[in-house]
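Apart from one protein chain that is not included, each protein chain of the complex appears where it belongs.
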Amino acid sequence: MGKLVLHTVPAVLVILLVIAPFIIALIRLSEASEVGIFEAISNLDNRYQTNGAVGFTLKLSAISTLSTVSIGLPLAWWMGRYHWPAHSIIRAILTTPFVVPSMVATIGFISLLGPQSWLAENFNLKLWHTMTAIVIAHTWYNVALVVRLVEPAIARLDPSLEESARLLPGGNKAWKRALRLWWPVVRLNLAAAATLTFVFSFTSFALVRHLGGPGMYNMERAMAERPFTGIIGVGAVDSEIVLAFGVIQLVILTAALWLLTEFQQRGKTWLPLATEKSTRLQLPKTKHQKLLMGSALAAATAPLYFTIKGSFSVAGNFSFEAWQTAFSSSHDFALIQPLINTLRFAILTVIIAVPLAWLAANSVSTLENEKGWSARYARVLDVMVMAPFALSAVMVGYGILIGLSHLSNSLLLVWWLPLIAHLIIALPFAMRVILPAMRSLDPSYLEAARTLGASQLKVIFKVHIPLLRGPLIVAAILAFAVSLGEFGATWLLWNTPDWTTLPVLIDRAYSRPYDPIARSIAHVAASLLLITTLTLFITAEKFRMTGQEGEF
Amino acid sequence: MLEVKNATVSFSGKLILDAVNLSVGDSEIVALLGPSGCGKTTLLRYIAGLEKGSGGEVLIAGKDVSNLPPEKRSVGMVFQNLALFPHLDVAGNLAFGMVIPEAEKIAEMLGIVNLAGFQERKIETLSGGEGQRVALARSLLAEPTILLLDEPLASLDEDLKLALAEDVRKILKDRGITAIHVTHDRQVAKKISDRIIEMSEVTQAED
Partner (left out) sequence: MAAPLSGCLGPGGNEGSDNSEPAYKVTVLTYDVFALSDSMLSDFTNRTGIEVEIIKVDDSGTVLARALQTKDNPIADVIVGIDNSFLQVALDNELFTNLYNAKIPELHVEATTPYSGNFVVPYDWGRVCINYDTTFVDGENVTAPTSLWDFTNDTWEGKVVVQNPRTSSPGRSFMLATVDYFANDADDSTDFTDWWSAMKANDVIVTDGWTEAYETHYSGGYGQWYDGFVGNANAVVSYCHSPGVEAFYGDNWTTSVALTLDRASFLQVEYAGIAKGAAHPIDALVFIDEMLATGVQSTISTTNFMYPADVNYTLPSENGYLYHTGVPNQDSSLTAEEIGAGIDEWLNQWDSAMA
């Protein structure tokens, strides 16, 4: 009986938290929109802001993916094949971009590519308000992903396989080996990385909002500023647009994620075949390789450098004023409270999302091997928990805004409204770390504990959790980082100065007219967020089990 | 002491145990002999409560434990892969099944299995034979009514195997423990048990 309750709890919570609000929101959207879904989609062409948004989003995502793969693959190759000095530091630097919160990256790129930036002035590069700028930012972000996912595959290939390949007629030339030996090894990971890059570019909000110029709308941005969404009788156009884009996004993202699970399913068969160090060739690196790697490292860190640098200048002059004002409590954009809020939300996200992910992962891994309804239930639960991956941040925001607030108006005022968004978004990340770890844990540990007379609770707390300590910590750190950087949904749900988070504050400070110090304070906030995130990830690296390197 | 009646267990439609009957007397050590894959481990797991069957019952000391979970059956089990908890040291592992952990009892047991002073050793530093003995000690300290041993000596080399088999028998006999030892090695079976039961006698599941 207790087991039944245990296994239904995660499902109930997930339904309450994720599924129900969205279904309510969808219903409400359909009501508020005065036309049906098909007409809503065909109307998109007739509207200024939405005309071409779908096409632009797809184009942007496709180009970003191509760009990322063409730069990421060679980098992953070099990292996997050669042993560089300070190898793990180089890898850390190259993979850092991925964990940088979107608003921080946005600030960095504005400083790097904007009209008065270093690049513009020294190289006369007019990249401001162009799609190129956004593609560059996306590439910067996602090359880290390619390196992280593909490098291990290259690094771990058993060297004897390659030696045999060289001896075969099909393997005498490098390009032939690349095709016959290396391509099969990396293609699934590369495909997974490419799909993820597509998904992240597809739902990009902060970057498009600030780097894209007037008239450059992807779906996320076009959906975002729609205040009358969900309101019946007024501003039906807003609901119509959100409905149309929401459905389109959902379909495309679900397809992408289905592809992703396919790739990762099929990729399960390969295992690390050798320890890392032994397969890396200690070849002398050519000058041009060193130069390119150096450029890659510089490119990875440049936006971050400019973010921090910008915090020390006010209206073009070097000054500590921004930092001082930020930590006083007088200015509108004083940072102490938002910093505390951001941390509070993050800590709460961890405290709630990780145990919930644990419960869900436990149910899934236990029940999926049983017969009949149990196995089906496990599958459904798995999909439900992962569903938010197919939702963009703005969609999550609207889901909560319309869905939950429909239940009670006063929910709109609670300080923890954005927290729900953070939970929804963090839960799948935690699940993706905990579930594989649970699945690969030898069940005999738990069985042994039971034959030693341990109660269920004792088994969980004295054996199960300690054995999964590493993945649990990684899941916690991931959930924390997701919450720290969350922007789209929080921005939509923000309603009171008291509960602003740092990313939302950066956006508002940056958009504030007349106030030069506001811009610099935005840099300060971005720097703070950056430092916190980096500290977290350095800590997380220590807890990764080597077997987990194929995931993010 | 132990009675198994009509144990029937299937996995994905395949019948592994077909109306198996088994009984073991008080303080008796029984060896279950048979080739791999014929259900010996499954039978042990069934007795321990780790596997569910359809119909059939398990009686321990006359009491029907068929509907009890493993932790309530007072059935100890030494697993084939030992399943020693890597996050605890030897003493931590030994104390795990004790209702009230007592350092003297732990020290005493370590002495009995010839691992005196091993309390603070880490699990990963133990050799095969040492691990076996810690696993055995751990199960014994939980004071089970029945002890099940699932080919615990299988991964050791010949000499060590037989030596340990003798040691294990002595320890079990000294304490009057009722035990079932599953193995495919007839030599070990002979060394360790009072009675050998061939799996083929006990059940004939369809291959």
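Order of writing sets the labels: A and B. Residues in every chain begin at 1.
We take it that a residue touches a chain if its C-beta (ideal position, glycine included) is under 8 Å from a C-beta of that chain, and two chains touch if they have at least 3 such contacts.
Predicted model, so just to flag it, every value in this text is computed and none were measured.
Undergrad: In the complete complex, the chain left out here touches which of the visible ones?
TA: Visible chains that the missing one touches: A.
Undergrad: Who touches the missing chain here, A:30, A:49, A:337 or A:374?
TA: Considering all chains, including the one not shown, the answer is A:49.
Undergrad: Take the complete complex as the reference. Which residues in chain A touch the chain that isn't displayed?
TA: 45-49, 51, 110-111, 114-116, 128-129, 214-215, 225, 227-231, 233-237, 315-316, 330, 332, 405, 408-410, 412-413, 495-497, 511-514, 516, 519
What we mean here is this: only the chains that are shown with their structure count from here on.
Undergrad: Need the CA-centroid distance for the pair chain A / chain B, whole Å please.
TA: 48
Undergrad: Tell me, which parts of chain A touch chain B in their complex?
TA: For this pair, the touching residues of chain A are 371, 442, 444-445, 447-456, 462-463, 466-467, 469.
Undergrad: Would you pull the chain B residues touching chain A in the complex into a rising list?
TA: On the chain B side, the touching residues are 12, 48-50, 69-71, 74-77, 79, 81, 83, 85-87, 96-97, 99, 138-139, 142, 144, 148.
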